[in-house]
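Dumping the structure here so I can ask a few things about it.
The other protein chains are all here in position, but one chain of the complex has been omitted.
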Amino acid sequence: MSTREWLLTEQPASRRQARAGQAYRTWIAFRQNRLAMFGLGIVLVLVLVALLAPWLAPQDPIVGGSLRTERLLPPSWQHLMGTDDQARDILSRIIYGSRITLLVVALVAVIATPIGLLVGTTAGYYGGWVDTVLMRITDIFLAFPRLILALAFVAALGPGIENAIIAIAITSWPPYARLARAETLTIRAADHIDAIRLQGAHSARIIWGHVVPLCLSSVIVRVTLDMAGIILTAAGLGFLGLGAQPPQPEWGAMIAGGRRFILDHWWVATMPGLAIFVVSLGFNFLGDGLRDVLDPKARK
Amino acid sequence: MTLLDVQNLTVTFPSRQGPQQVVRNVSFMLGRERLGIVGESGSGKSQTGRAILGLTPAPGRATADTLAFDGIDLRGASAKQWRALRGARMSMVMQDPKFSLNPVMTIGRQLAEAARRVASSRAEQRERAVAMLEAVQIRDPARVMAAYPHELSGGMGQRAMIAMMLITEPDLLIADEPTSALDVTVQIEVLRILDDLVTTRGMGLIFISHDLRLVSSFCDRVLVMYAGRVVEELRATELQQAQHPYTRGLMGCLPRIDGNTRPLATLQRDEAWAL
Partner (left out) sequence: MALIEIEDLHVRFGPVHAVRGISLAVDKGEAFGIVGESGSGKSTVLRAICGLAPTSQGSIRIEGKVLTKPRRPEFYRTTQMVFQDPYASLHPRHTVDRVLSEPLAIHGFDDREARVEKALDDVGLGQGFRFRFPHQLSGGQRQRVAVARALILEPEVLLLDEPTSALDASIQAEVLNLLDRLRTERGLTYILVSHDLAVVAHMCERLMVMQHGQAVEELSRAALQAHHAAQDYTRALLAASEGFSRAAL
């Protein structure tokens, strides 16, 4: 029996096989979406570049060359994306900058998704005053403009990439909470939730084992689609000087640095801008593809 | 007189395992009578009804050697021809009125809109709408005309739906499980209305249902479908003399109020029936 047959059998013989088969079917459906595969490719390249940065980068991202002869050079074979005002190779800085971007994206996803899921499913499942209290808190967070709230946090905690990440995470969970709550309200009324209640299950078990898995896919789709926004917010904070601090090669901060020369030396601001654009696009494509596969309501 | 002539109707849907024929070589003729199509879920009975009205959902495809309604070949009918036929001369009643009525329009407006094909003035449209509601045994037509679909009970909604489909006085009505969402007592009333329309207006009716007992008590002829094929065609009164083991099995497995067979007979499916 081939691996494919083993995965696609209608009669799995173990828990592991059943789960692997399910994942493989999702993968088959995902693979048929070209744009999604393209997005996945971009994200994988980002991960690889971040992992292999020391080997890929042609030059040091922090220490530049001679300030007299290598400052603000246009793109050439020597410096594929040119150099900046500190005579640093922009390509190397973008390659190292992918690490910061990836860190931001990963940490925000890891912090904001569980908070949103927990708040949303709890509010939706219990209803009543629990719902009211939790959703009003969510509304308060939603009412603030995201960048301003993040600014306030960074101002209070001090600038730096860690604080920027915390600030972004804190401002990005409310939409996930709302989404999870809306899904929970429909799931809660389903017979299978009544059935598990009749088995004597506690609320925590029902929320964690029965409600969350059903909300998870739409929240994952939403998080993926939001990644572009998160990257832009991180870049925005960097641009305002409140994110990564110099000389760290953060893409937003690099654009801010290049702003002064934008008319005479266009490449300094444009190259990190392109990087942000490509990665954001990649996450958007990936999110669209995931929605087609995971969200049964959007399925044709 | 033949109203509808169907020869070798086949409906095909593409699937991962290649094209799947959900309806296979179905042939029948319909006069001004009640024809029942009975089958279990997946037997192709609903797709047969939809294919006749050219409503096979994409990516499915319906083909036939003959598909003629009152002498009009429906196989290559243009969008314009379909518009002239559907709603005006052939109509369909679906299972659940909730999904077939527009939720943000009053029943009255929806009926008047349907009546536009046969009546030009507003007053006449309204008159026809009221008359039709009365015909489907709605005692208080004024109230129902002003109501939105969600304000009506299931039985009322289904009657309003039938009124809407019949306001143009079609020659052919395809009713797909028209009473399955209704309570048994209401069900009988709705059937009585349909029965009346067939006898008094000479309409042809195709009644699609899973309920063999109901169909046999209501229709003149019954087609029994299994796995996309018609396995047996018989007069409703001769159901007890059914030949095909599937029809016989289907009859035998129903519990009866005055029966004491225990356990109930179960249907032993034969691979050969699907061939």
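As written, the chain order gives the labels A and B, with residue 1 at the start of each chain.
Keep this in mind: contacts are C-beta pairs under 8 Å (C-beta built on N, C-alpha and C of every residue); 3 or more make two chains touch, one makes a residue touch a chain.
Note that this is a predicted model, so its numbers are computed, not measured.
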{"item": "Displayed chains contacted by the hidden chain, counting the whole assembly", "value": "A, B"}
{"item": "Residues from chain B at the interface with the omitted partner, ascending", "value": "40-41, 154, 183-188, 191-192, 195, 210-214, 216-218, 249-250, 253-259, 262-267"}
{"item": "Positions on chain A contacted by the hidden chain, ascending", "value": "10-15, 17-18, 22, 190-192, 194-201, 205, 209-210, 213-214"}
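The definition used in the following text is that only the chains that are shown with their structure count from here on.
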{"item": "Centroid distance [mean C-alpha coordinates] between chain B and chain A, Å", "value": "51"}
